[in-house]
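Got a structure for you, written out below as structure tokens; questions coming shortly.
Shown here: the complex without one of its protein chains, the others still in place.
Right, subunit A next:
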Amino acid sequence: MKTVNQKAWFFVLPVLLLVAFNALVPIMTVVNYSVQETFGNNQFFWEGLGWFQQLLRSERFHAALGRQFLFTGMILAIEIPLGIVIALSMPKKGFWVPVCLVLMALPMLIPWNVVGSMWNIFTLPGIGLMGYFLNEVLGIPYDMTQQPIAAWITIIVMDVWHWTSLVVLLCYAGLVSIPDAYYQAAKIDGASPWKVFRYIQLPKMRTVLTIAVLLRFMDSFNIYTEPFTLTGGGPGNSTTLLSIDLVKIALGQFDLGPAAAMSLIYFAITLFVSWLFYTLMTRDDQR
């Protein structure tokens, strides 16, 4: 049992101050912009909820939001099952385990813009390994600067390459914490591998899977640097995800009001979906 101690606030205070400095001032700036119109020269005019109404009706926003959900949905549908399968087939102990883990974690430690440019040169038709192999050896026409479908496949493969290891590491951590006695008991009962997975391994991975889904959702929903350096949002607007569109509006066109309104709606959606995932995945715990 935890004891009630209001003095614990002093322990939390430094964290509170640092995060609040970084979070509250910028978010209030954004709120401030979202209800005003500016023509430069630091002159602002009250706009009310105009930007929000305009944005919620705008087709450009709907399209970007749709692409964002498609991207996040697809990478979750690939990375989560794939991560579970790889974690299940990893050896439990031995010399190779740390080596495997280090190699797997490698993509996560590469700066995001390097990830983008690295996949860019990897997939260039003619001179990149993947581009050359697909075009010249297999004879599949592939050029992500021309074909929207190729661009989509590339950003999804890139994200799978970049982040599946996070799911693997999390699931693997959940798996090694299962005592051997559980498996022996299952063996005596003659449980099939599927039953072992369903009734022993999956429940034990539940907490780490919740973390994995939440982290992957938040990070893929906020993704900016990698797809921007890889495709620049193109060809056309086909891979312009929410963040890319937002930066285009805010810094490219300098429309601060609409960009701020979009930021707030964007943040609200992320919060809501994260909360939804969290409640759904931890629902059974409370029963």
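Just so it is clear, contacts are C-beta pairs under 8 Å (C-beta built on N, C-alpha and C of every residue); 3 or more make two chains touch, one makes a residue touch a chain; residues count from 1.
We adopt the following convention: contacts and distances are computed from a predicted model.
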item: Record-based protein name (UniProt) of the chain missing from this complex, from "Serine-protein kinase RsbW", "Iron-sulfur cluster-binding protein", "Cytochrome c peroxidase" or "Sugar ABC transporter permease"; value: "Sugar ABC transporter permease"
item: Candidates A:Ala77, A:Ile121 or A:Ala185 - the one touching the absent chain; value: A:Ile121
item: Chain not shown: contacting residue from A:Leu49, A:Ala77 or A:Leu106; value: A:Leu106
item: Positions on subunit A where the hidden chain makes contact; value: 2-9, 11-12, 14-16, 18-19, 21-23, 25-27, 29-30, 85-86, 88-91, 97-98, 100-114, 117-119, 121-122, 126-130, 132, 136, 161, 164-165, 168-170, 172-174, 176-177, 207-208, 210-211, 214, 218, 221-222, 224-225, 229, 242-243, 246-247, 250-251, 256, 259, 263, 266-267, 270-271, 274, 278, 282
